[in-house]
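Note that one protein chain is taken out, while the other chains of the complex remain in position.
Take a look at chain A:
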Amino acid sequence: MTRKRREALAAYAFLAPDTIGLLIFVAIPMVLAFGVAFFKVDGFGNYQYVGLANYKLMAGDDQLWASLKVTAIYVVTFVPIAFVVSFALAMLVRNHFKGIGWVRSAFFLPNVVSLVVVGLIWQFLLVDKRGALSKILAPFGLGDVSFLGTPSLALGTYVVISVWFLMGYQMLVFLAGLKDVPKELEDAAQIDGAGSWQRFRYVIWPLLRPTSFFVVVNSTIGAVTGLQAFDLVFVLTKGGPARATSTVVLYIYEQAFTFNNMGYAAALTTVVVAILVVCTGLMFGVTRGGRFDED
């Protein structure tokens, strides 16, 4: 056996466990979703071919459209707020000061506990009237506000909690990006008379583009299909009140495992995949892949 041949065989052997695993547990399910979408699957696992019926069903499914709207609102509020907050935190803890280690850890700590625990914590803090937040807000006349019980407020509350949970992680990503901004460039700009805003606008911001792009893509995908879109709402509100926090992934889960509509759930899965592909494509197009230069 030639050396080349041996090297190739060794490589395939090294790759086999993970590649086979990814095929069975990621790639095949992905493809399967597109197949199952054409079937009606009953509780006993009997498959019946129904053509496009599952897709036709979607048009009249008000709860689906409500969930899509919830997810859309969640994305357009969560992504920018999380971006600004975590970027501001990164700038705040960028340069050394006394106790910086503890401060950075403190911002990251919410990300360490599980979303289930996060959900329970905030449910407790937001218990109507008796909860800590109501007591803090009582002097301002807001003691009676039900943050998780009012449809118009629940989604906003969910956004704020998600930001609290994820800001530390995104802050670390920004810090890593900021580390690559050469100090000399900033110093040079300062010598040339650039104020702190100008240094930020013309030195740091352009150099940070790839990082910013990564954060936006990552947090958008997370907001649509991440665990935060399921675990947190499942524990916090179960999609309520009045379906005000019913995200698409929660709705798919309910269709599949509460109502046993596996075929319909699979069809919904394919729609979410399509939306994600379009979103990611759009972001790549608009930002030109987050490249450095403007041209």
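Going forward, contacts are C-beta pairs under 8 Å (C-beta built on N, C-alpha and C of every residue); 3 or more make two chains touch, one makes a residue touch a chain; residues count from 1.
Operating definition for what follows: contacts and distances are computed from a predicted model.
Q: Select, from "Putative glycine reductase complex selenoprotein GrdB2", "Carbohydrate ABC transporter permease", "Cysteine desulfurase" or "Quinol oxidase subunit 1", the UniProt-recorded name of the complex's unshown chain.
A: So, among "Putative glycine reductase complex selenoprotein GrdB2", "Carbohydrate ABC transporter permease", "Cysteine desulfurase" or "Quinol oxidase subunit 1", the name matching the hidden chain's UniProt entry is "Carbohydrate ABC transporter permease".
Q: Can you say which of A:52, A:76, A:142 or A:176 touches the chain missing from this structure?
A: Among A:52, A:76, A:142 or A:176, only A:176 touches the chain that is not shown.
Q: Which of A:53, A:81 or A:127 sits in contact with the chain that's absent?
A: A:127
Q: Considering the complete complex, identify which of A:65, A:205 or A:257 is in touch with the unshown chain.
A: A:257
Q: Residues on chain A that touch the omitted chain in the whole complex?
A: 4, 6-8, 10-12, 14-15, 17-19, 21-22, 24-30, 32-33, 36, 45, 89, 92-93, 97-100, 102-110, 112-117, 119-125, 127, 130-132, 135, 164, 167-169, 172-173, 175-177, 179, 210-211, 214, 218, 221-222, 225-227, 229-231, 234-235, 249, 252-253, 256-257, 262, 265-266, 269, 272-273, 276, 280
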